[in-house]
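Here's the structure, in structure tokens; my notes come after.
With one protein chain withheld, the remaining protein chains of the complex are depicted in position.
Entry: subunit A
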Amino acid sequence: MKDKLQRIKEEAFKQIQDSDALEKLNEVRVAFLGKKGELTAVLKSMKDVAPEDKPMVGQLVNDTRQAIEALLEETKSKLEKAALQLKLQNEGIDVTLPAKKEQLGHRHPNTIALEEVERIFIGMGYEVVEGPEIENNYYNFDALNIPDNHPAKDEQDTFYINSDMVLRTATSPVQVREMEKGKLPIRMIAPGRVFRSDEVDATHSPSFHQVEGLVIDKNITFADLKGTLAEFAKELFGPDTKVKFRPHYFPFTEPSAELDVSCYKCGGKGCRFCKGEGWIEILGCGMVHPNVLRMSGIDPDEYSGFAFGMGLERIALLKYEIDDMRLLYENDYRFLKQF
């Protein structure tokens, strides 16, 4: 009996070791441990064993079974690993094949620039508001301290609808409309389309966009204007940006200034991009003129404020190094998809 078991065990071991696939291994299992398997047959023949030998033989049979099962398990695990290995090997892909992409649309560079500007000012507590593109003369000129015979009116070659209505020449009229609402303090920016009678070329367009800004509160100073716009310039053009405020003239602000930022291409050394100046002009600003406050129903002795305005296209052209303004209005997909 013992010999027989030994022989079964050896035979099973041999066959297990010879198995090179899971199916074959299973056949071996069935052949030895299955219902009709050899070891099962030995177990069935236990009834013929003398009662006093039964424990010993039973033990032997069990040992043999466990040994075979252990080897089966071990081999199975090995074979499975090998099979997985092989599967993974066969599943290899060329990762340099092209990606599968959804064709997403692209935002206009003007909008991207505007969203940058909005993000910065919203963060500083400014509300984004809008006003009409076709405006009354009063809002476009008179209320901004630009009287009828003022040369500024001539400088801004205006499109007229009739003697009292124009295509707004700036977003500044929104300032007036906002002040007239009488809700103080004001911190607003007003983006929008504006119009000037300029022929289309690489740097001009009869229709473009501006962003106006206005802050009205008690004790607003020119120093606040400087601080706010310096912060804005650094956010927009990078933390190393230097700013320079130059005196300028606008009828609706006094004192007035233009803001230059250090050229972010050359860092201010002067290059082709900044025409050798090292500085790039980005916006006009100033303290709201007392006449403007008064006309809009705000007492200039109690309140003061500052205003600023910038050309959105100018910001977009500068930031994205676009060399021809006409590209912004052609809507060529090969242009748009770059943003």
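As a convention for this text, a residue touches a chain if its C-beta (ideal position, glycine included) is under 8 Å from a C-beta of that chain, and two chains touch if they have at least 3 such contacts; residues count from 1.
We adopt the following convention: contacts and distances are computed from a predicted model.
**Q** Could you tell me which of "Aspartate carbamoyltransferase", "Phenylalanine--tRNA ligase beta subunit", "Phosphate-binding protein" or "Sulfate transport system permease protein CysT" is the UniProt name of the chain missing from the displayed complex?
**A** In UniProt, the chain that is not shown appears as "Phenylalanine--tRNA ligase beta subunit".
**Q** Among A:E11, A:D142 or A:E254, which one is in touch with the chain left out?
**A** The single option touching the absent chain is A:E254.
**Q** Among A:A12, A:A170 or A:M287, which residue is in touch with the absent chain?
**A** Checking the options A:A12, A:A170 or A:M287, the one contacting the hidden chain is A:M287.
**Q** Given the contact definition stated above, which residue among A:E23, A:D48, A:D299 or A:D332 touches the chain not shown here?
**A** Of all options in A:E23, A:D48, A:D299 or A:D332, contact with the hidden chain holds for A:D332.
**Q** Would you write out the residues of subunit A that touch the absent chain, in ascending order?
**A** Looking at subunit A, the ones touching the missing chain are residues 102-108, 110-111, 118, 121-130, 132-136, 149, 151-152, 154-155, 159-162, 165, 167, 185, 187, 193, 195, 197, 199, 206-207, 215, 217-224, 226-228, 230-231, 244-249, 251, 254-258, 287, 289-291, 304, 328-334, 336-337.
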